[in-house]
Every structure is written in structure tokens, then in C-alpha cells.
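Below is a structure I'd like to ask you about.
Left out: one protein chain. Kept in place: all the others.
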Amino acid sequence: MVIRTVVWGENVHEQTSQVVADLYPDGMHGAIAASVQSAGISATTATLQEPEHGLSEDRLTQTDVLLWWGHAAHGDVDDAIVERVARHVHAGMGLILLHSAHFAKIFKRLMGTPCNLTWREAGERERLWVTSRNHPIAVGLPDHFELENEEMYGEPFGVPEPLETVFISWFQGGEVFRSGLTYKRGAGNIFYFRPGHETYPTYYDTNVQQVLRNAIHWAHNPAPRVLDVDAAPNVPTHQALEPLTQKGARPHKDGEAGLR
Amino acid sequence: MVIRTVVWGENVHEQTSQVVADLYPDGMHGAIAASVQSAGISATTATLQEPEHGLSEDRLTQTDVLLWWGHAAHGDVDDAIVERVARHVHAGMGLILLHSAHFAKIFKRLMGTPCNLTWREAGERERLWVTSRNHPIAVGLPDHFELENEEMYGEPFGVPEPLETVFISWFQGGEVFRSGLTYKRGAGNIFYFRPGHETYPTYYDTNVQQVLRNAIHWAHNPAPRVLDVDAAPNVPTHQALEPLTQKGARPHKDGEAGLR
Amino acid sequence: MVIRTVVWGENVHEQTSQVVADLYPDGMHGAIAASVQSAGISATTATLQEPEHGLSEDRLTQTDVLLWWGHAAHGDVDDAIVERVARHVHAGMGLILLHSAHFAKIFKRLMGTPCNLTWREAGERERLWVTSRNHPIAVGLPDHFELENEEMYGEPFGVPEPLETVFISWFQGGEVFRSGLTYKRGAGNIFYFRPGHETYPTYYDTNVQQVLRNAIHWAHNPAPRVLDVDAAPNVPTHQALEPLTQKGARPHKDGEAGLR
Partner (left out) sequence: MVIRTVVWGENVHEQTSQVVADLYPDGMHGAIAASVQSAGISATTATLQEPEHGLSEDRLTQTDVLLWWGHAAHGDVDDAIVERVARHVHAGMGLILLHSAHFAKIFKRLMGTPCNLTWREAGERERLWVTSRNHPIAVGLPDHFELENEEMYGEPFGVPEPLETVFISWFQGGEVFRSGLTYKRGAGNIFYFRPGHETYPTYYDTNVQQVLRNAIHWAHNPAPRVLDVDAAPNVPTHQALEPLTQKGARPHKDGEAGLR
């Protein structure tokens, strides 16, 4: 079975910065999609500028794992599309947040926290350490790998305690950061991965590419999407699994929907 | 030190249902506040109908732990107030969600999930089992206790995996439910506690009252509220903790705010 | 790739109880192995009575996932074999503990806790509820399923907080139990699954069989086993990743092994 991924790119810096345009001539989303494409993974792209940001209901229904890169235009993402993506994650779609997507609406929506951090653009050295040996997302990687030039993100990182911490970064300037974190929200697996600043060739790094392919396999939930993922069905007394007699007052009549 | 709590009550059923009005003549919020008041806990109330729902910035600043009961009017809670409460939780205020508050905006906001479940109003027996021995929230309780008449809530409960599962309920009609769950969001401790349907005398039960007092002590974070809890400060290269030389292009100028 | 499993059975009740012998003529291990055998899973068996309990170093090296059923003879399992199995789990072998294996030496060894519970043999009804929707271990299952006759296990269950709670059981006699729990110890995935008392036909139940097959797929870590999984290598100062000057006294000479 081939995992169907969509790489969502904000596609703004590519139009406004010569450095970024030169580095990623097919867009960052294009470079990322090309790098994860493989025997078991098909990758297409979607961007902010497309109708519905390229994330129609139909498209998401046919997406197993969504990768998200954004930075300059988080505020331009339509709230209705954010809710749509959240609902698909709850129902089982995988989601991988890249770098500055820590401030994407969809990440903050799913985490329930500010998702903030400290930062510095000095092109310094970052060294990622694997903290969960042989975790599926770390398969095939050495115990550590380096990116010679990256933006720094520093702790405290304003996210909930993760299910698992897979990578922690060391920065030349003296900071550390939890760079690979797993979460589950509903039936959807979520992975945040730190590196990927737009002015550095991070997405051409083979270790980074390996992480992304691993993460796609990990995030993929092959079960059918959960239907009506936010339904709250009433179980009438006469249909209870064990015999029951109705007792006491109740605000709802039989068959009435619950209050929200 | 006395822990300052506010019991927030929606205060709707009390006005519209004779059963609820008779059961809780001072309102559910009034009954809850009276039951937790003790040597170490002071309790006041706030309701939906007050200006700013009784939750002004000043009030929240002076609140250590907020308890929340709502059911019929979740949709009437002002989104701006929800954000204000979320921000205080992130900064360190404790939050205790009661029963039907599983669908409160503030709970869904902080969990990032649908928070749905199955339900039945049959006045059936509920038996809560302690699953985390001597957890601070279970102190002084037996291994299990019963509520002879309660609404049923059933799994699957659409919440993230908790930090800890403190109680699990058995229902006469055949369901189970994770009835006591802990979370942390930012510096704020969050506890969800299941029982408390408006038509039953649950808040007069001494075990339930013990849980609430325990939970208030557990949720209380005595550290000063975190200032600027969603700030994302830049650390300029020349102020790095270790000596650094600026390398490569960067989208931001010195001192510029980050993108959101 | 076919997942290589070994079903370890204590094989004592089968020899001493006519009820068990009649119910499981090929042994419980035999019945379990037959039920999980499938296109993607090969299953062999091992028993307490074999040399090295059937778990030689060679055998474990070629085992992807080990399933463990024991009850009457936990104390007869050789401590050296327990350590060997623990080491393979740390290095990446999956482990699935069945029912009364909650008291198996290997489970207590890996959990670090008493792993105790309450129990009753009344042949009562058990109903398992899925608490983690579309979790890989719950794939293809309804929201709940029943076993008409089972032993009861009740909370509090003396285990560490799990990574995820996948199933919770309702018992006719009034108890609840966390019946499906996931853990990771080193590179090894661990799943505890409650049902499976020797005097009932639990392992012929199709839902139970589905859980076991799902759990095998989930527990399988395809990465190569970690070598020297408990090594604590010294990194000499002159080989540090960043330039370092030796400072201060040190108990160890260059190249000396650390203290244990």
C-alpha cells in the first residue's frame, strides 16, 4: 500500500526572498515532496494560494499524512480550513508539523497551548540527538547528526508533554530544544520536527529526509477514517447492554440530541 | 496559605428546571462552593449571567483554581473569555472541569480534541474505582465508592491520553469511563472529573466533595503566574550564551519581532 | 516481511487440570499460536519444560515478538532466562503479556512495580471497551466486545502509568480494569492484555484473536536489534564533538571503563 501524502507549503518566502527562491526553485513544498517520494510514499503539494488552500474536503479524504510548512502567513490560513484539517486528524489522518509550523494555527489548535519558544537566526550549528532508540521515526539514523547552519529554537517550548521525545537538539549558541515530539489527537498521529529554516538547505540533508520518510510511515494510520468523529450518541435506557430501569428526573426526552 | 478558588456555574438549569432548583436552591455553583470551603480553601462563585461571566482579568489574576460546571449554554460563553481563561491556565491557574463541562469551550480549547462520549440518563448506579493509589487527588478515599443515581458517560472519550488516570467508572448499564484525568497545559494543572449531573444530589456526596477538595490542592500551582506566557523572544547573535559568529542570510533584522 | 513470533506457554494447567486439557488439547500456547498464524505472522511455541524454557539466545535473536502466558509456575522460571528476555526486549524484541502473566517475573522486571490486582473466578461477563479509537491494536474491532465467562481482575492494578490505555474492562460483579496497556522499555514495545483464564475458551474468541494479531503487528520493531544495549561508552575529551580542554580532577583514566 502506498501512503498518500500532501506537502502543504505556505509558498510566501519563495516569492519574496531571492535567497529562498534560489535555494528552493520548486518551492520548499516541492523540495520536500520530491525528497519523501519513494516506493511506499506518493507525495503531492498544496499551497496557501490555491482555492481552499488546496485542502478541499475531497483532497483530505484521500490524504493519509499531511506535512505542513508555514512561517510568514500563519494568520492568512482560513479558520474553516484549520477546523477541517483538525477534524481529519481526529478521524485518523497523520499530521507532520515542520519547523516554524510550531506557530501554525493547526498546531496550536491541536495542542491547546501557546507553542512558543526562543529563537535566533545566526546560521549556527545544530546537532540532533536520538533520545528514543530505534523509535520508528529514528530508524536508520546514527545516534546524532548535524546541520551546519540552522536557526536556533530554544526551550522552554510551550507544548504539552509529548507521548515520546524522539530528538533533542544541541545548539552552538548554548540552547537545547525538544526537536522531535509525538502526539496523538483522536485517531490521528502527530509529529513535530524542528529543523527547516527557509534560508538554509535543510531539506536537502539526507538525515532530515530519512526522518521525514520515517515519520510518514509512523504517522500513517491505515484504519478507515472514523465517521462522525465528534458525535456524542445517546444510549436509550431500553437499549442498555445490561438490564436497566429508568430512575429519577432527566432533562432530555428519548431520542433528543445532547446539549453542546 | 489559603487557596483562592472560583466555582463557575452556568446557572441555567437552576432557573428552568424545578427538579434542579429544588435540589440546589443556592445553585449548583453555590452548593459546590460551600462543599469545598475549608481551612485551606476559600471559594466564591461566578456565573454566565454576570458581566464578563464573572471572570474579569482582575478576578482571574486573583484566582488560584477555577472550577467549571456548564451544560445547557456552552455556546453562550464568550470566545474572548474562553481565551482569557486559557491564557491564565497556561500561566499557571489550576482548572477543574466538572461533568458536562467535557463539552465546555474551554476544555475543548485546551485539549485540542472533540471531547465527546456516549451518554444515558437512567439514574443508574455508578461506581468509581481509584486507579492511581494514593494519588493526591484520591487521598482519604476508599478503593472505590458509589453514586446510586447518576447519568452514564461511556467510552470512547475523545480526549488526549492523560498524564494520569486517577478514576475509572463502572456503570450499571454496562459501560466504563475514565472519570478522573490529569493534564498539564503550560504551567496550569487541569483535572477532569466526571460525576455531577444536575438532577442528582452528587455534589452532596462526601466522597465527591473529598475529590474536589483534593483536586483543588493538587491543581494549585503556588508559583507566580508566568508573565507573557505566549512570548517568543529573539535572542540576538551578539547576546548568545556561547560565542557565535553570524552566518548566512536571515529574514529578520536585529530586534525585529518574529512572525506569527 | 513475515513477523516471527514465539508463543511461550507455561504448560502446567494443561497437565494437571482435565478442564484445561479438554479445552486446549494442543496446550494454550498451541491454541494461541494457531490463532495468530496468518499471512504476515509465523508462530511457533516454547514451554517452561524445554531446555532453557525453549528461549535460547539463538531463538530469541530470531524472534520478533514474544507472547507470554504463565500462571501456576512463575517462580520456576529461571532468573537468567528472565534477564535474557529483558535484554532482548531492551534491544527491540516485542513482548505481549497475557492475563495471569501480570505476575510473570519478566513483567515485574520490566515494569518495576508489584503488578498486583484483585481477582475472582466466577465465570462472569466481561465487556472490553476500546478507549483509544483506531489504535493499531484496536483496528477492526467494534467499540466494545464481550466475553461471557471470564475471571475478574480489578483495579487498582499495580503498574506504572502506561503510554496508552487501549482497553478498559467492565465486569458483571462491579469492577473495572485497564485491560490493554502499552509500554516501551528500551527499543522494545510491550503490550499487556488481560483476558485469557485457563478454564474458559477465551483464545477461541475471534475478537481476542484479532487483538493478538493486531498487537503483534504493533509490537514488531523492524529495526535491527540494538547491539550492546546496556553499554555506557566513554567519550574521551580529545574526541569530543566540539573542541574541549580537559579541566579538573577525574577519577577515571583515559580508556578506563565506567563504574557500575
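A few notes on this one:
In order of appearance the chains are A, B and C, and numbering begins at 1 in each one.
Note that in this section contacts are C-beta pairs under 8 Å (C-beta built on N, C-alpha and C of every residue); 3 or more make two chains touch, one makes a residue touch a chain.
Quantities reported herein were computed from a predicted structural model and do not represent experimental measurements.
When the omitted chain is restored, the residue from A:Gly70, A:Gly154, A:Gly188 or A:Gly258 that touches it is A:Gly154.
Within the full complex, the residue among C:Trp129, C:Phe145 or C:Tyr200 touching the omitted chain is C:Tyr200.
Residue-wise, the contact with the chain that is not shown comes from C:His74, picked out of C:His29, C:His53 or C:His74.
Counting the whole complex, the residues of chain B in touch with the unshown chain are 92, 127, 132-136, 139-140, 144, 163-164, 172, 184, 186-187, 221-223, 226, 241. Remark: the residues of chain A touching the chain excluded from display are 127, 129-133, 143, 154-158, 161, 163-165, 168-171, 174-176, 178. Looking at chain C, the residues touching the absent chain are 13, 17, 19, 71-72, 74-75, 86, 90, 100, 103, 109-114, 116-124, 149, 151-152, 154, 158, 160-161, 163, 172-175, 183-186, 198-200, 229-237, 240-242, 244-252, 258-260.
FYI, only the chains that are shown with their structure count from here on.
Arrangement of the chains shown, judged by which pairs touch: all-to-all, with no pair of chains left without contact. Residue numbering shows that chain A and chain B use the same positions for more than half of their mutual interface. Greatest centre-to-centre distance from chain A is found for C, with centres as Cα means. A comparison of C-alpha centroids places A closest to the centre of the full protein. One finds 36 Å separating the Cα centroids of chain B and chain C.
With centres taken as mean Cα positions, chain C sits 31 Å from chain A.
Chain centres here are Cα means. That of chain A falls 27 Å from that of chain B.
Looking at chain C, residues 127, 132-133, 163-164 sit in touch with two or more other chains.
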